[in-house]
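Incomplete set of chains, arranged as in the complex.
Order as written gives the chain letters A and B; numbering starts at 1 within each chain.
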Amino acid sequence: MPLVRIDAITGRSEAELNALSAAVHRAMSECFGVPERDRFQIITEHPRGRLVYDPGYLGVSRTDGFIFVQVLFSAGRTPEQKKAFYARVIELLAGEPRIRPEDVAITLLENERSDWSFGQGIAQYLVLPKEQWK
Amino acid sequence: MPLVRIDAITGRSEAELNALSAAVHRAMSECFGVPERDRFQIITEHPRGRLVYDPGYLGVSRTDGFIFVQVLFSAGRTPEQKKAFYARVIELLAGEPRIRPEDVAITLLENERSDWSFGQGIAQYLVLPKEQWK
């Protein structure tokens, strides 16, 4: 259900990008009930200056390690679930010293179940019974 | 009205990307009534590993030919129209043996007519009579 877009400034190692990708997916699984296999992400690196961020907005001190995560998924999660998700992503990155919590911004975007086709021209969430969403 | 983002893994030929671009646009025209000239798309290729997909979620068998299509357009289409659209995109790609139906995922995202300016700083859908939307 989710399509995750991760945008980072060039210079991250594969291991760092993989850790980030995995943390976002695991947090979605834990906090939003996203199925384990429902993992679709687009990871894009940008030259310095093309991923524009403010180094201090809202009292958060950001660096060129800045990363923006955008999650598009079906509507229905509560603000409490969303808060738990943001916190969990950061918690799961605790073992990654080169990914500073201050450098990870996240935004969520919602659509409807009818807005997804996962291949073969079928709107799976409209035609498959929920037990098969895996 | 629509802004289509097509994300593919590097390795597609120009002909394949063009066929995909044309199929998505024609299906929007047929199923959603999008005007012929209302074609705005962003096609991006990604190195392997940066367009992350699950090879089997929902029983669909995906390969590195995987493509994600995201359509942003004004709200108002029914789930039935959306289902017809997904099916039509795949149908129109029938002549493209290198684009497997299982590898084409699609997601839709809606906004409002007031959310579009097509140039010159004007919100055309608010100020132009509908007969001139072409």
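Odds and ends about this structure:
Keep in mind that, in the parts below, a residue touches a chain if its C-beta (ideal position, glycine included) is under 8 Å from a C-beta of that chain, and two chains touch if they have at least 3 such contacts.
Because the structure is a prediction, the values reported are computed rather than measured.
Of the identical chains making up the complex in this file, 2 are positioned in the shown model, whereas the full set numbers 3.
Assume only the chains that are shown with their structure count from here on.
Copies chain A and chain B of the same sequence differ in orientation by 120 degrees, per CA superposition (steps of 5). Inter-chain centre distance (chain A to chain B, centres taken as mean C-alpha positions): 22 Å. Note for the complex: chain A touches chain B at residues 3, 14, 21, 35, 37-44, 72, 109, 111, 114-124, 126, 128, 132-134.
Listing the residues of chain B that touch chain A in their complex gives 7, 44, 46, 49-54, 56-60, 62, 68, 70, 79, 82-83, 86-91, 101-110.
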